[in-house]
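Here the complex is missing a single protein chain, while all its other protein chains stay put.
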Amino acid sequence: MAGFDKVVSSYEEALAGLQDGMTVIAGGFGLCGIPENLIAQIKKMGVKGLTVVSNNCGVDGFGLGILLEDRQIKKMVSSYVGENALFEKQLLSGELEVELTPQGTLAEKIRAGGAGIPAFYTATGYGTPVGEGKEVREFNGRHYIMEESIVGDFAIVKGWKADRYGNVVYRHTAQNFNPLAATAGKITVVEVEEIVEPGELDPTHIHTPGIYVNRVIKGSFEKRIEQRTVRKG
Amino acid sequence: MAGFDKVVSSYEEALAGLQDGMTVIAGGFGLCGIPENLIAQIKKMGVKGLTVVSNNCGVDGFGLGILLEDRQIKKMVSSYVGENALFEKQLLSGELEVELTPQGTLAEKIRAGGAGIPAFYTATGYGTPVGEGKEVREFNGRHYIMEESIVGDFAIVKGWKADRYGNVVYRHTAQNFNPLAATAGKITVVEVEEIVEPGELDPTHIHTPGIYVNRVIKGSFEKRIEQRTVRKG
Amino acid sequence: MALSREQIAMRVARELQDGFYVNLGIGIPTLVANYVPKGMQVMLQSENGLLGMGPFPTEDEIDADLINAGKQTVTTIPGASIFSSAESFAMIRGGHVDLTVLGAFEVDVAGNIASWMIPGKLIKGMGGAMDLVAGADNIIVTMTHASKNGESKLLTRCSLPLTGAGCIKRVLTDLAYLEIDNGAFILKERAPGVSVEEIVSKTEGKLIVPDHVPEMQFDEEA
Partner (left out) sequence: MALSREQIAMRVARELQDGFYVNLGIGIPTLVANYVPKGMQVMLQSENGLLGMGPFPTEDEIDADLINAGKQTVTTIPGASIFSSAESFAMIRGGHVDLTVLGAFEVDVAGNIASWMIPGKLIKGMGGAMDLVAGADNIIVTMTHASKNGESKLLTRCSLPLTGAGCIKRVLTDLAYLEIDNGAFILKERAPGVSVEEIVSKTEGKLIVPDHVPEMQFDEEA
């Protein structure tokens, strides 16, 4: 692999170096835009004691939910537990440490991690349990709390298309946390539906510039739907 | 004008409400992607005592430079003075107040202003005159300074295409500060080369979602080049 | 009679204005989209990164990559835009959304809201709700006025962990529309056939009852 070609050919290679106790930032919202094959590979590798930063934790039996089954996750940093019985159970029983983080704060903490911003202030969570123990500061007569950024040893990302240099575009709302996660991993791994040659993606349409990406792999995806809602045609 | 149709038909209408003493955030880098007709309209209106937030201040006789001629600008917040003799002269003589701000900090301050983040920490400028009088804080053994966000009474933005709802795309590096400025104006005015119907822009390619934009106007542009550099064909 | 879910949505819809960008929470708030007054345009923001949410898709249109914050499959309207979660909450936190409608377990006279956790019993997580209430000037909370046991959810002080402090000014329950001002609920409207006495009895927090409390009118079928 020379120059900027970041394509790897196996999931083993894609996650080489992932070890017990590491922090992994995962893209996705619900089951939309989740790096499902990379998650499956983490299960296969059997690494333990992970801190996983992800808005949700999949569902029972799919997505990040499968890492709860064998207790591979020590700690979750998430905004929502709602649709995952095992997640809620492990949380309520205290088996799993969970840092519940407001969704916008979580997004901004990850962005800040990638952008070299160690901390920022937000009104979100002031006066609530989220604000407890955090520095409070007034700007223009309003109270804000200080939130620190998040970086990961690995970031696992699901894109739509990537070129060999690691430039990524996302499809519809499968974008969500993915471009943020991509900026904040010491090693960022992106799995995509299609790999194209450099120059095939319009430079102004690229959501994640390749500078953030270390490895790219082509996968095939189940794309399970959580709430199948339809209207009559 | 009903619903989300934000198109106005005259530059008078585009900048209606702009008054003496207001803060204006302007997109553009050098002379690339500057809202040249909106700037010309500000000159025509003759408003005074403006605080202008812009990476540069145009050049002598073009772009924001023309607002220096009649002393319409009280204060500039910029990162670079280099290519503008009148700007440098008024700065050195003290006629013009200038808050020199590192380029990345300036970009982030404007983004933060639009994003409801009142302040953030950055290592940029620590130990330099930029850091003087600012709070210093250590994170993971490194020093950072606190920078506060910027919001404008008006933001003036140059886009390539916009739809009637104010969704904007930028062309090449004429993007620069424009999408940031667009988020941070109480009233955001975008001038573009072409107005299209809603639905004509791909939703995932939109750089500035219409929620940030109050007025859209179609203009024609000189697009002056500052450093015309060529190679032999 | 207490308002139906649909009537709650209909009443909230009257607070819409032409050109509003609106974020509708999961549950009853979602139904508001069905009652946008004719001739009025509003655009729905979904915090997972979509501005300009359309109706549910037909079977043919279903796309796993296009969902709303409730994880439901949706469509986009012409003029929609799609972006990252950071951009989505920049909009929300930055105060660019004109109206937010969301549910709650409790609200109190100080404008506090609790909606995400019942200690020892239930943890849904706050999702985007804390950002939404912190970012919006213009929030309507929809909720039932009292629990099934008759315990008031409009309190002197929320008993559950808060979602936001001092941020709620308008509450629509199944019994009444109320505003919160200066440390009290102010009864503005009552549901058809619901007496002021019933509302008083089911409101634990300080309640100001004006001389005249109009009854809500619903001409439309609900």
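Chains: A, B and C, in written order; residue numbering restarts at 1 for each.
Assume a contact is a pair of C-beta atoms (placed from the backbone, for glycine too) under 8 Å apart; a residue touches a chain by one contact, two chains touch by 3 or more.
Remember, it's a predicted structure, so these values are computed and weren't measured experimentally.
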{"item": "Where the missing chain makes contact, among the chains that are shown", "value": "A, B"}
{"item": "Of B:42, B:73 or B:91, the one touching the omitted chain in the full complex", "value": "B:91"}
{"item": "Given B:46, B:82 or B:133, the one touching the chain that is not displayed", "value": "B:82"}
{"item": "Chain B residues touching the omitted chain (full complex)", "value": "29-33, 55, 78-83, 88, 91-92, 100, 102-108, 110-111, 122-130, 160, 171-180, 207, 223-233"}
{"item": "Missing-chain contacts mapped onto chain A", "value": "2-4, 111, 113-117, 163-165, 167, 183, 197-199, 203-204, 206, 209-212"}
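By our rule, only the chains that are shown with their structure count from here on.
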{"item": "Label of the chain whose CA centroid is most distant from the centroid of chain C", "value": "B"}
{"item": "Chain centre separation (chain A, chain C; CA means) in Å", "value": "29"}
{"item": "Whole-Å gap separating chain B and chain C, where each centre is the average of the chain's CA atoms", "value": "36"}
{"item": "CA centroid of chain A to CA centroid of chain B, Å", "value": "32"}
{"item": "Junction residues of chain C, two or more chains touched", "value": "82-83, 89, 92-93, 134-135"}
{"item": "Junction residues of chain B, two or more chains touched", "value": "115-117, 203-204"}
